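Can you keep this structure in mind? I'll have questions shortly.
Yeah, one chain of the complex is gone here, protein chain that is, but the others are all in their spots.
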Amino acid sequence: MEAPFRLLVALAVSPVAAALIGLTGRHPNIREAWTLLAAAVKAGAVLSLLPEVLAGRTPTLTLLEISPGVSLAFRADPMGMLFALSASLLWVLTSLYSIGYMRGLGEAKQTRYFASFALCLWATMGIAFASNLLTLFIFYEILTIATYPLVIHKETPEAMAAGRKYLAYLLSGGLLLLLAVGLVWGLMGSLEFQPGGFLSGDLDRGSLLLLFLLFFLGFGVKGAVMPLHSWLPTAMIAPTPVSALLHAVAVVKAGVFGFARVVGFVFGQDLAAEVGGTPVALGLAGATILLSSLLALHQDNLKLRLAYSTVGHLSYIVLGTALLSPSAWVGALYHIVAHGALKITMFFVAGAIYVHTHRENVSELDGIGRQMPLTMGAFALVSVGLVGLPPLGGFVSKWYLGLGSVEAGEGLLLGVLLLSGLLNAAYLFPIVIRAFLAPSPDGHRYGEAPPLLVGPILGAGALALVLGLFPNPFFSLASRSGDVLLGGGG
Amino acid sequence: MLTRHPSPVVTTVARLLAPLIALFALYVVAHGHYSPGGGFQGGVLLAASTLLLRLALGEKDSAPAFPPSLALPMAVTGVLLYTVTGVVPLFLGGGYLDYARLPWPGAPAPLLRYFGILVVEVGVALAVWGTMVAIFDRLARGEG
Amino acid sequence: MGEELLGRYPYFLTALLLVVGLYGMLGKRNLLKKLIGMTVFQTAIFLFFIQGATKQGATLPILDPRWGTDPARYINPLPHVLILTAIVVAVAITGVSFALVLTIYRSHGTLDEEAILEQGRKR
Partner (left out) sequence: MAHLPVLVPVAYLLASFLSVLGGLWRDRLGYGIALGGAAAAALVSLWGLLLVLRQGTVHSFLGGWPPPIGIEYVLDPLAAFLASLVSALGVVALVYARPSVAREAPEKALLFYPVALLLLAGLTGIVVTGDLFNLFVFLEIASLAAYALLATGKGLSPLAAFRYLILGTIGGSFYLLAVGFLYFTTGSLNMADVAERLPPLYESRAVLAAAVFTVVGLGLKMALFPLHLWLPDAYTYAPSAVTGLIAPVMTKVMAYALIRILLGVFGLTYGVEVVPLLPVIGWLAMGGVLVGSVMAIAQTDVRRMLAYSSVAQVALVALGVALANPLGLVGGLLHILNHAFMKGCLFLVAGGVYYRAGVWGVAQYAGLGRRMPWTMGAFTLAALAMIGIPPTAGFFSKWYLVLGGIDAGHWPAVGVVLASTLLTAAYFFRVLEGVYTREPVPEVAAVGGSEPPLGMLVPTWVLGGGVLLLGLGNVLIVGRVLEQVARDLVGG
């Protein structure tokens, strides 16, 4: 099969699956089969593109013109590939996990759930592979809307309120982006991504700065940069697989990925540095990293703690992007993958504990590690990774981020990174310690969670470990992207 | 529902006057295409003659002169007469209302125009007449 | 100034009628009075067209052997034709509005706008 066709398959399989899921909603087994099949086909299609991207080719696909001079067009460059690959691989695991989770809790409206999930992944692929700003924006908005049914899934008043908050934040962010995209079109008459940027340096500095800030804020909403983050903890009311894949991998990463895209492919390193918007981004990201870690310390609800941790780690990526140094860029991109694998494992664990024991607070987890050794073992492993210690994926990305901040001469930010590593440890390790060392309060003995939950946990944990031990091919994708943009790195 | 006016003076005068009005109306219609007058004015006068009868004799007694059920079909026929006369030339290579193209073998263009407009005027007169009477009848019966 | 005003008196009369009509349509609560206002309003516009067609010393636009085809001798027939059409339109509107008023009166028993609205809210 030709590469563009495989690209099309990778994109189109999700909406087709969503339609089939909707039509076969009355037969849960067939419905779930579509999900799994779509996840497998999508992962396969994306994987099949990997050799070509690694060989330095960029498969492209242009569908139809959607505005005079702008087409719905896609290209699989290293950066997009990195994001698409991590999202599609983790979708396979999440699909399995979702089935176990939803059936374990006997949740209602599963058809809507699985269909929306498929649409979210479709939008994520679209964002990853978009080759111009309008295409990116279209999928960005689709992602916003497709996630909404998942956020309100429980349909309780709190869930509905979370949904409203979610929409208010993300639609507003989308409007800032729309304005930014429109401005780019007004200034340049083009929206095609170019490595190194396509905005002309002759433009008025004021409007460029405005543009940079609009992009930063627009994507920052989805990327949960403080003070635009508050929808994310609220949205934790969604079922755990949603929190796992969307609020740790797909949706929020779409925000930071979009920001990286714009910095690298719309502004370009030189112009971004010249415009002077990066200090704002760096400052907010740095503050977010520290503040969110401090807030995470105070959360007793496990998912909320993880959510604040996510807020912080997203800002690592924003920070790495805004540093504009080759190593930081590579580190940031690699953190998209590494943090994805780590955080999804943690959410899986939180969900497994909830399904199995109906506990969701950290204070209730005493001794649970001895009862669910595999689950909590995986949690312990990835905690190490999230703190940034070898041999997990988190170490690689943090190392390069640190290297990058030194390259950029931002010693303060290196301090922020190190401090936040300590804070990460402070809010993660007590969980592990409680789970394994504290005595169980009641006599009730829980066994290990069901295999459909444990399997994906172990899979994701293993992936996180592999990312630390054998960083390729993700690392080479990240460094290739860095090569193209900043002429160096890794 | 309108009823017969009690005074014989009113009914008699109305019955005398109505045909005269109608006659004058016909004159107005027939002259419309080359002197003041025309289908619209004539139609209004025709309607006036009918309405005079309606007012004086009531709906029931004036029905033989103009059955209420006739009004709507007559109005529609009038409009159709107009529209068809307009459309026929369209299909014969002319413009809308291009009477010179009416399919009357052997007739010269000026004559065709002359009679074309007359047909249209008659159509308009019928339409106005029918419409006015229809509106009057419905309102008089208190229907919306 | 005075002469200018006098020379344009038809405009002022038209404007006066327009205002009277508008007042009737918008200021009166009774639906029939609104309709009367509407008729005055429309008539004002008809008169505006007709007065615009007049010329000093001209006559009806019917070919007169004495004047031949000298356009200065005839008043402009076009506005008359337009107004004839406009009158047809106005008649139709009046017909429809009568029908509406009747329907309203039959279902509400009053033609007072406020009273009808009050009834509508209660239902």
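A, B and C label the chains in the order they appear, each numbered from 1.
As a working rule, a residue touches a chain if its C-beta (ideal position, glycine included) is under 8 Å from a C-beta of that chain, and two chains touch if they have at least 3 such contacts.
Just so we're clear, the structure is a prediction, and the values are computed from it rather than from any experiment.
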Touching partners, among the displayed chains, of the absent chain: A, B, C
Which of A:Leu7, A:Leu49, A:Leu121 or A:Ile152 contacts the chain that the document leaves out: A:Ile152
Absent chain, residues of chain B that touch it: 72-73, 76-77, 79-80, 83-84, 86-87, 90, 94-100, 144
Chain A residues touching the omitted chain (full complex): 64-68, 72, 112, 134, 137-138, 141-142, 144-145, 149, 152, 155, 160, 163-164, 167-168, 171-172, 175, 178-179, 182-183, 185-186
Contacts of chain C with the absent chain, listed as residue ranges: 22, 25-26, 31, 34, 38, 41-42, 45, 48-49, 52, 78-79, 82, 85-86, 89, 92-93, 96-97, 99-101, 103-104, 107-108, 113, 116-117, 120, 123
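Everything below uses one rule, namely that only the chains that are shown with their structure count from here on.
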Contact graph of the chains (line, ring, star, complete, other): other
Distance between chain centroids, defined by C-alpha means - chain B, chain C (Å): 24
Distance between chain centroids, defined by C-alpha means - chain A, chain B (Å): 78
Where chain A and chain C are represented by their mean Cα positions, the distance between them in whole Å: 69
Shared-contact residues (touching 2 or more other chains) in chain A: none
Multi-chain contact sites of chain C, meaning residues that touch two or more partners: none
Interface residues, chain B side, partner chain C - complex: 35-36, 40, 128, 131, 135, 138-139, 142-144
Complex interface listing, chain C residues touching chain B: 60, 62, 84, 88, 95, 98-100, 102-103, 106
